[in-house]
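Note that one protein chain of the assembly has been removed; the remaining protein chains are unaltered in position.
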Amino acid sequence: MESRPLDALNRARDKKVIVELKGGKQYLGTLRAFDIHINIVLEDTEERVDGNVSRKLGTAFIRGDTIILISPA
Amino acid sequence: MESRPLDALNRARDKKVIVELKGGKQYLGTLRAFDIHINIVLEDTEERVDGNVSRKLGTAFIRGDTIILISPA
Amino acid sequence: MESRPLDALNRARDKKVIVELKGGKQYLGTLRAFDIHINIVLEDTEERVDGNVSRKLGTAFIRGDTIILISPA
Amino acid sequence: MESRPLDALNRARDKKVIVELKGGKQYLGTLRAFDIHINIVLEDTEERVDGNVSRKLGTAFIRGDTIILISPA
Amino acid sequence: MESRPLDALNRARDKKVIVELKGGKQYLGTLRAFDIHINIVLEDTEERVDGNVSRKLGTAFIRGDTIILISPA
Amino acid sequence: MESRPLDALNRARDKKVIVELKGGKQYLGTLRAFDIHINIVLEDTEERVDGNVSRKLGTAFIRGDTIILISPA
Partner (left out) sequence: MESRPLDALNRARDKKVIVELKGGKQYLGTLRAFDIHINIVLEDTEERVDGNVSRKLGTAFIRGDTIILISPA
């Protein structure tokens, strides 16, 4: 029973999320922070290509305007 | 008898919608939230490619600037 | 005898319009609403590809920043 | 003897102009209206491809952010 | 001895400039006007492709967000 | 225990970070400065292509809107 999209991000805080970017990359990590531009910070971040882990990144700041979708993992 | 586009989104709230993105992806889900940037939250989300379900996502936050079209399903 | 572009959209309200998008898609429908971002709502919407109806959509919210052109049909 | 670009558009009002868009399309029509976003309205509009008339559109609202150039015809 | 980029455009006013656009087109003309969005107006405008004049345009309003570079000719 | 993405950048200040750009380029350097547009300054900057150092740049100002991701190296 929410009316604002950022409420959904708030509920996902400190949980595992999948983040999809415009260029086709996908990141899986724990959502630690976000702002109104949808800039986000993930921890324990894994970059995935075609469903496989391609790289481990630890903390990752991702700029909002490259993001298509964020979904609980 | 509406004058503002967001009124149409408001009437679609809690209903199934199809969302089309710039990159060609299509999502079907229940519209739970939106804001003036057209950031939206879908529930029971299905990603579709060429009309077939390619992935189930549960809750999905979709960033407004990637959206082309939202239509009741 | 108009001085502002949105006056032209206002005169097209409740009339059939053709809407062309950046990605090459074309929509034909009745213009029900628009705002200053040129977000629009069409009713009885038909998606057209190469002049042929490819899909019927009913109500469609189209995000302004994907729109190239709106013209009375 | 002008200092602002919109003065040039103002002098072109009610005259035939060529409008070139980012996607390569070209429109010829009478400039009826424009705003600070360079959204414009043309009348008696012809779409041209490779210098040939490909379509006649009557009134056309063209969104500013797709426009490259406007020049008196 | 200038500190602001628009000062350089101001000094180029009423002089011949080359303007390069994102899509690769190049225009040569007399800079008559500009604004803070870098919308510009050229007179005696020539469109050039690969260094050759491809078209003469007279006055041309060019939308700022398509411009890469402006340089005295 | 942070709530804002820029806090993560602040903790990365004066540390080695990897910066990924939209065009596919990757820079490794010490993060010296950033602002709310995510414009950043790196020192001892190395440009990498396919994981190999392709160029050494010293100080580099990188414009925020080209950045996808910043991560401690």
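Just so it is clear, A, B, C, D, E and F label the chains in written order, and each chain counts residues from 1 on its own.
The definition used in the following text is that a residue touches a chain if its C-beta (ideal position, glycine included) is under 8 Å from a C-beta of that chain, and two chains touch if they have at least 3 such contacts.
The model shown is predicted, which means the values in this text are computed figures rather than measured ones.
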item: Absent chain, residues of chain F that touch it; value: 21, 23, 25, 27, 32-35, 39-41, 45, 57-63, 65-66
item: Touch residues of chain E, complete complex, unshown partner; value: 2-9, 12, 18, 22, 38, 64-65, 67-72
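The rule is short, and it goes like this: only the chains that are shown with their structure count from here on.
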item: Topological distance between chain D and chain E, in contact steps; value: 1
item: Rotation angle (°) superposing Cα atoms of chain D on chain F, nearest 5; value: 155
item: Rounded Å distance between chain B and chain E, as computed from the means of their C-alpha atoms; value: 41
item: Rounded Å distance, chain A centre to chain F centre (Cα mean); value: 18
item: Residues within chain E bordering two or more other chains; value: none
item: Every chain pair in contact, whichever chains are involved; value: A-B, A-F, B-C, C-D, D-E
